[in-house]
Structures are given as structure tokens and as C-alpha cells.
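Heads up, the thing below is written out as C-alpha cells.
Complex shown without one protein chain; remaining protein chains in place.
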Amino acid sequence: MEEQLLLLIQTLVVILIMVWFIIGFSLVYRKKRKKQLEFIELTFADSIAKFLYPPQGEEYHFLKVQRALQAAGAKPSKKANIQYLIDLMIRAQRTMLGANHSKLRLLFTQIPPYRASLSKLNSRKWYVKARGIREIYEMEQSQYIKEITKERNNSNIYVRREAQIAMVVFLGWESLRFLPYLKRDMTLWQQIKIVEKLYAYYPDAQIKYLKKSYATQRPYAQELLMRTIRKFNLFTEVDYIIDFLDHESFDRRETAIYCISSFKLTAEQAKDVKQRVFKIPNTEQQVQLLKYIHQISDKPDLEFYNAILESGNDILEMSAAEILWTSGYEELVHKFYYSQYSTGPSLKEVI
Amino acid sequence: MAKTALIIQQDLILLQVLERMILARQYRCKAIRALDQLDIEDQDQNFDIIISDILFDGIGPLDYVYQLKEIIRHKSLLIITSMGQKKVRQEILEMGQVSGFFSVPFNFDHVEEMLS
Partner (left out) sequence: MTGILQEVYVRISWVFFIYGGLLLTIYFLGVVLSARAVKRNKRRARFLQVKDIVSATDIPSVTLVAAAFNEGRTIVENVKSLLSIQYPFYELMIINDGSTDNSMRLLIEKYKLEPIDSTFIVQPIPTAMVRAVYKSTDIKYKHLTVIDKNNGGKSDALNCGINFAHTELILCTDADCIVEQDAILKLVRPYLEEGDLEIIACGGAIGVANDSEIRDGILKKLRVPKDLLPTTQVVEYIRAFLIGRMGWGEVNGLMLISGAFGMYPRTRLLEVGGFNTKTVGEDLELCIRLRVHMEKLKKKYKVVNVPETLCWTEVPHSYEVFVKQRDRWARGLWETLKLHKYLFMNPRYGKMGMIFFPYWCFFEFGAPIVEFLGIVFLLVFGFYGLIDWPLAILLFLAVYLLGCIFSSVAVFFYILNFRYYSSAKEITELLLAAYLEPFLFHPVLVYGQLKGLYKKLFRIKSGWGNMTRKGFSTQTTTSP
């Protein structure tokens, strides 16, 4: 037993010493790496700044950019540096619009790495594949849309998310032909990203594609459509959102209440929304909708608020009373609370 | 005498490109990445233009814009930021004396138009 323990102790000491060495090595490596990456970033920033705004009377040729980057260590032989360079390219391109964006796009087709992202599409590692797709759509290499579309139902969430975003970037509103009918759910971020890309690349709404998608019964798709209506401020489509205000699903109602909050409603729509308040099975959501109704109304609909006051839900009653109070209907609130007191004999005594 | 500009941007790429753009328009330009790189002399200058982000450590966006207006003399102030949501933009512009607000990504040509 003692011998075995001694052997165990020796092994543990060796492991501990190994951990120390790894920690030491990692510290030195990281320091060196950080310096190198900072140098590449500085060179890249300086080069593209000069490329976009050359010093007076000079032309800053793309070869100069290429040479500067290679001198800084962004060579094909150093894969990690090349990957960092690609990240910088994407970062730069995502900062600019207009002429500078076009100039950069042209520059990035002229300097290495060439076709680095396409090779990633064939990788078996999800993070490499997803990265490849992202690089392709960020660098707007639309020629690979076919390969990317195949991945839209990939079992890995990141691969399919990037593929779906790529479809939006390349196909625009037409992508709504596929997106509401995918096999798997979409996360909130996927929805946000899709709507934002659509807005950034195709700011003119094509409602016909939207209308065709309304038939979808997929929860994520319904939320995606509501977010699209909100982002593009499509007033004509508000009824689609209103339909979900009293939906049986908590999440669908949550999205609908969030999305409708940026719209003003017609009298008819407002009436519809008011009726739906009573059908919502969650008090907090009822209160949220109540606040929204108050916000969009010029003056309080007394009949509606009276009905709320009679709803028997304390929180809802208080919220309605608060709205009436702040809108100058103090008397009505007083009347309501006095009538409450008068119903309870013990309270009546207290009064 | 050349016009003067102050650029405060944390993003190095954006900072360098903006600096080159300003220099190309014959300005004298000071480009910094963080507020602690500002010195006493900067506070005595009267910059023709300040181009700044609003996201800095230790100070909220609204407070930052307010302080910038109070402490560094300038003729016009442009905000260029990645936190450029409608709500943020509205709040910043409500404070007044902000000549322009650009959310990233933005068109440099529009910034140049404002300079001229």
C-alpha cells in the first residue's frame, strides 16, 4: 500500500511540474503572439487607410498593401496569421458603405488569401465550416450560394445559422421562400441577424414574399415575420402581428407585444387590440399591452378602462387606475376605490 | 492656417481611415484611441471638428457627449459609433450641438460632405 502511494505521489509531482511548464510556455507564447497580432492590425489599418486616401499626388497600388502585409507576417505559410487577416478584412468591410466599400471589395479580391474560405466549406469541423460560410457572405462572394444553400438544414446550429444568413445576403427577399419552412428552429439571434441583413442589403420591402410566408405555422418563422414587419415599419402588415397578441404561446405573445410597440394603430385596430387584452392569460403581458394602448391613444377610452377596473385582477386594476390618474381622471379612480371599500363591511367600518 | 480636427475612435481601422480622410482634406489632425491620450493642450485648442465614438470606459454615452461639449472647445461635433440604434441616435441628437450622427457601417462620402 505504501509503495503504491509513493508511486502515486511521484506521478502527481510529475503532473504538477508539467502543468507549471505548460503555464510558463503559454505565458511566453501569448505575449509574443499578442505583439505580432497588434503589428498585423496596425499594418493592415495603415495600408488600407493609405489605399483609400492616398497621400497627395501618389497612387497607393494594391501591391503595396500586399507587400506591407506580407512583411508584417500575414503570409500563406502562416495560417493563423492569414486567418487573422481575413477577420480584419471582414471587420474593415463591415465598417464602410458606398465608394470605400466597393474599393475595399476590389482590393480584397486582388490580394491573398484567395479561395481560403471555400476550402473551409468542406471541413468536417463545424466551427471551420461555419466560419467559411460567414467569410463568404461577409466578403460577398455570391458565386458560392449553391454550396451554401445545401447547409441550411445542417444539424449544427452555427453552420445552418450562417448558411441561412448567407441566403438572405445573396437572395434578399426571395429567401423568404425557404426560411419559414426550415426543419429546425431559429434562435433569437438568428432572427435578429436575418432581419438586419435583409434591412442592410435590401432596404426596399417586397411585401409579396412576406405575404406568401404568412401561411407558415412554424413558431420561429412567425416570430421572424413579425420582426421583419417591425424593422421595415410595414404599417400595412400590422394585422399579422395583432393576430398573435393573444396567441396561446407565451413566446409568440411576447414577440407580438414587442413588435407592435413601434406602431401607431387605426381606430379599428386599436379596438381589436383592446379586446385581445382580456384574452391574454399572463398579467405582466396584459400590463405591457395596456401601457402600449395608453401610449398610442390621444385620450383614454373610458369604457375600456372601466372594464379593466372590473376585471378582478389587482395588478391590472392598479395599472388602469394609474393610467386614468395620470391622464387627469382622478375622480373616476376615487369613485372606483370608494365603491370597492363600500362593498366590504369591515373596510366600511374602517373608513 | 490649416483647419484642425480631433478623432477619438477605439477601433484602429476606423481611426486610421478617418485620419487619412481628414489629412487628405488638408486638416491638422490628432487621432487617439482612448480618452486618457488627451492632454492639457488639447483642451486649449479650438478644433474645427471633433469626430468621436460614444463608447468609452467609465463614462456613459450621454454623459460623454455632454462632457466633450463642455471641456474641449470645437466648432462641430460628429459622432460615429457602432452603437447607433435609432433610440441612441435620438437621445444624442436631443442633447443638441451635435452636427451629425453616423452609425457603423456608414458612407465616408457623407462624412466628407459634412466636412465641406
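By written order: A and B. Residues from 1 in each chain.
We adopt the following convention: contacts are C-beta pairs under 8 Å (C-beta built on N, C-alpha and C of every residue); 3 or more make two chains touch, one makes a residue touch a chain.
These figures come from a predicted structure and were not determined experimentally.
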| item | value |
| --- | --- |
| Touching residues (missing chain, whole complex) on subunit B | 35-36, 38, 55-60, 62-68, 71-72, 82-88, 91, 94-95, 103-104 |
| In subunit A, positions touching the absent partner | 1-2, 5-6, 8-9, 12-13, 15-16, 19-20, 22-24, 26-27, 30-31, 127, 130-131, 134, 157-158, 161-162, 184-189, 191-193, 195-196, 227, 230-231, 254, 258, 282-285, 287-288, 291, 315, 318-319, 321-322, 325-326 |
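Note that only the chains that are shown with their structure count from here on.
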| item | value |
| --- | --- |
| Geometric centre distance via CA averages, subunit B-subunit A, whole Å | 27 |
| Interface residues, subunit B side, partner subunit A - complex | 11-17, 19-21, 23-24, 104-110 |
| Complex contacts: residues of subunit A adjacent to subunit B | 41-42, 44-46, 48-50, 52-53, 56, 88, 91-92, 94-101, 200 |
